[in-house]
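Note that this complex is displayed minus one protein chain, with the remaining chains in position.
After this line comes subunit A, so read on.
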C-alpha cells in the first residue's frame, strides 16, 4: 500500500513538527520548578524533625499551602511532558499509545492525590 504514497506523505507527522508548544511548556515549568523545588527542599529541611502536629501546623499556613500546590502542579506537568518525550523516543509500535495514555493518567493521579492532601491540610480537616 505504501507504494502509492509519496515519500513526503510517509514521513508527515513522524517528526518534531508541531512540538513548539510542548517545548515551551517544558521550559516554562522548568523555570518555575527552579524556584518551586528550591522552596520545597527548604520546607522539607525545616520540617525534618517536626512532629505530626508541627507538620500539620506548617501546612495550615496559607503560603505553604499555595506554594506546595504550585510545586505539585508545575512538577507534574513537567514530568508528564518529559516522560512523553522519553516514550516517543524509545517505544514504537503497539505499546506506544497505551503508555502515552498511562503517562498522562499517572501525572494526573499524582497531582490529584497531592492537591487533595494539601487542600485538606490547608482547611484543617
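Methods note: contacts are C-beta pairs under 8 Å (C-beta built on N, C-alpha and C of every residue); 3 or more make two chains touch, one makes a residue touch a chain; residues count from 1.
One rule holds for everything that comes next: contacts and distances are computed from a predicted model.
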Omitted chain (choose from "Succinate dehydrogenase cytochrome b556 subunit", "Urea ABC transporter permease subunit UrtC", "MocE family 2Fe-2S type ferredoxin" or "Teichoic acid D-alanyltransferase") - UniProt protein name: "Succinate dehydrogenase cytochrome b556 subunit"
Omitted-chain contact residue, chosen from A:66, A:95 or A:113: A:113
Given A:30, A:66 or A:95, the one touching the chain that is not displayed: A:30
Sole residue of A:8, A:48 or A:94 that reaches the chain not shown, by the stated touch rule: A:48
Interface with the unshown chain - residue positions in subunit A: 2, 7, 27, 30-31, 33-34, 37, 41, 45, 48-49, 52, 55-56, 59, 72, 75-76, 79, 82-83, 86, 110, 113-114, 116-118, 120-121
